[in-house]
Structures are given as structure tokens and as C-alpha cells.
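One chain of protein is taken out of this complex; the other chains stay put.
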Amino acid sequence: MTWEILTIIGTIAFALSGVIVAMEEDYDLMGVYILGLVTAFGGGAIRNLLVGLPISALWEQGHLFTIALIVMTIAFFFPKLWVTKWMKWGLIFDALGLAAFAIQGALYATSMGHSLSAIIVAAMLTGTGGGMIRDVLAGRKPIFLRNEIYIVWAMLAGIVIGLELVTGTVGIMILFVVIVVLRMLSVYMRWSLPHRTLSQ
Amino acid sequence: MTWEILTIIGTIAFALSGVIVAMEEDYDLMGVYILGLVTAFGGGAIRNLLVGLPISALWEQGHLFTIALIVMTIAFFFPKLWVTKWMKWGLIFDALGLAAFAIQGALYATSMGHSLSAIIVAAMLTGTGGGMIRDVLAGRKPIFLRNEIYIVWAMLAGIVIGLELVTGTVGIMILFVVIVVLRMLSVYMRWSLPHRTLSQ
Partner (left out) sequence: MTWEILTIIGTIAFALSGVIVAMEEDYDLMGVYILGLVTAFGGGAIRNLLVGLPISALWEQGHLFTIALIVMTIAFFFPKLWVTKWMKWGLIFDALGLAAFAIQGALYATSMGHSLSAIIVAAMLTGTGGGMIRDVLAGRKPIFLRNEIYIVWAMLAGIVIGLELVTGTVGIMILFVVIVVLRMLSVYMRWSLPHRTLSQ
């Protein structure tokens, strides 16, 4: 039940994130739907692919498709409900999606009996995969390669779950909240990682 | 038999579409072949992946590889046969490929027992997948995200087949022709879908 809610939150959040990018790029109605669906379901598709689940398991999530379509339709036709504040809401939703899908990816890989390093990679790919496809299709530099701490939080979810530092519903919920908060803090506090440029 | 012919038409059409883009971008001989093959077979690969068929089924299509290679070689070495008119032929072939692969994707998903929404998504991805990979590799904005009605016709194929509005060879052939005509009309009549830009 808890997990179901997390999945729904993540799907809605990433769908809205795709809608926002599509509207910024002046796509038409179909472009908005496509980019929203790709963002919402792309991470799960990549995760299924990489951890060895059939990708076709996606199609069993009929209710998630329906929810995503409803949310995207509302967002497209009634932008005044939320556009003026989207910067703020967009970041929060994106953080929710990142946390939910990173944890999901790590749990899937764990249940498949993979090694710690594989669990970490699965968490990173699931949490960031949808956004990666979205940005590549829109011709943008992928958000997880930009200079703000992003994928580290997905990695952290993988480490915590892979080492079984948290278990059970309550532990996972706490982990989820912690990752969302860390992501938001890294935006507002402008945390960044070391760089090293090749000067030639 | 009918279906076999449709597949061959679609493969040739998308192979030529990749060749045209590669020549526009001044790629060398290998680049032309690669982009042509990716466009011709990419949509089927994505469809197989997403509906749960083994992607390796692609390799059983040896005769399609051969046909695509012959067509691309002719197009590369004898451009004067067709280049002056390619805008017109390119659009028609592209529409043929879109219709053939969208219908294929929908039929595959139907035969796997998926839900209506999954059938529609499969039609959209199969019809547009090859062109999407082509455009991303060539550094272009994917055609299905541009402001002309394109993916809607793939979607329509999915709806019609998913609802079993047509069945049998004759029904499918009629659907195929209707989709090609609608796509061509949407180009020549400049049909477009509603937009909504975020003004910030």
C-alpha cells in the first residue's frame, strides 16, 4: 500500500516534469503527452531491462497510464492552476520521483539477488532513467550530468538498501523522506561536487 | 503474404529515410548505411523490447537486411535517380513506413493479450521508434515531437486495432491506406494540434 502510493507519486511527478519541458520547448499536445509518458515510464523500462525483468511488465500498470494521462491533460489545459509556481513544485515533484524510483530500482535488484554494486547502479538508473530519456529527446543536456548534486542521492538509496541499513515499510518511508530532503537541500544550498576540467 | 509486402515496404521506406538524413548531414558511406539500418529496424527492435518478444527475433529477418542493403546502395550510388524529387517521395515513403509499422506494433501487442492502452502505446512506439533513433543519432529534434500531426496516426492505428474495429487482411489493408492518406493530408493541409507555451 505504502509502496503503491510512492509509485503513483513518482509517476505523477515525472509525468509533470516531462509536461513542463515539453511546454517550455513549445511542443504540441501530442508532444506533451509523449514526453510526459516517456519520463514517467522510461526509468522503470530501463530498470526492468537492466535487472532482467520483462519490459512488458510495464503494460500491467494500466491504472498508472490512466492516472498519468489525467494529470497531463489537466496540466496542459489548465496551466494557470500551477504554472506560476512550477519552479517550486517542479523541483519538489522531481525530487519525489527521483527518491521513489531510486528506492524501487534498488529493491528490485535486491530481490533478484544481485551484488551491492549492481544494486547501486540499478538505483541510479531507475531514479534518473526517465529524466535522461526526456532530456535526450528534447535535445537538452541530461539533468543528471549537470553540475548540481542529483544522482548521488539515487546512489545513496542503492547503498542504504543494498547494505540492508533499512528494511520494512517504515524504514523505507524514512529513507524516502531523507532522500527528498537531501535533494531539495542540494538545490537550495547549491551543493556541488568537485570538478576537473581538461585545459588544453 | 499481404503482411510480408507491407513489412518490406515499411523497411525500404524507413531505410531510404535514414539515407536521406545521412546524406543531408554529409555522412560517409558507412554513416549512410548505419542510419538507414537503424531507421529501418529500430522501430521493430523497440517494439520487440516493449511487448516482451526477444529482440534477437530481428536476426531471423535476413532477407529484409539484404533488401535494405541493396536499396541503400542504389540510393547512395545513383542519387540522380531520385534525389531531385525526394521531398515528395520521402514524405510518401515515410508515411508508408509509419502506417506499416504502427499497424504491426498494434497487432503484435494484441496477439500478446495486452490492454487497449498498451496496444496504442505499442503502435506509437513501433511506428515512430526508428525515426526517433535516427533523429537522436543525427542530432535532430525527433520528427514525432515536431509541430505537425504525425504520431496521432500511429495512435489511431492502435485504437482501431485494439478495439477490433477492423480484422482480417482486407480490413488491415484499408486501415493502412487510410493512415497513409491521413498522414499525407496532414502535411499538405498543414494540420496541427493545439499548443501551450510557458511564457516566463
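A and B label the chains in the order they appear, each numbered from 1.
Just so it is clear, a contact is a pair of C-beta atoms (placed from the backbone, for glycine too) under 8 Å apart; a residue touches a chain by one contact, two chains touch by 3 or more.
Just so you know, these numbers come straight off a predicted model, no measurement behind them.
Colleague: From the list A:Ala57, A:Ile70 or A:Leu193, which touches the chain that is not on show?
Modeller: Residue touching the absent chain, from the options given: A:Leu193.
Colleague: Could you tell which one of A:Ala22, A:Val121 or A:Val180 touches the chain left off the display?
Modeller: Residue touching the absent chain, from the options given: A:Val121.
Colleague: Just checking the interface: what residues of subunit A touch the absent partner chain?
Modeller: Subunit A touches the missing chain through residues 49-52, 109, 112, 114-115, 117-118, 121, 124, 132, 136, 139, 141-142, 144-147, 149-152, 155, 192-198.
Colleague: Under the stated touch rule, tell me which residues of subunit B contact the chain that is not displayed.
Modeller: On the subunit B side, contact with the omitted chain comes from 20, 22-32, 34-35, 37, 45, 49, 54-56, 58-59, 62, 65-66, 76-77, 79, 83, 86, 136-139.
Note that in this section only the chains that are shown with their structure count from here on.
Colleague: Approximately how many whole Å separate the CA-defined centres of subunit A and subunit B?
Modeller: 29
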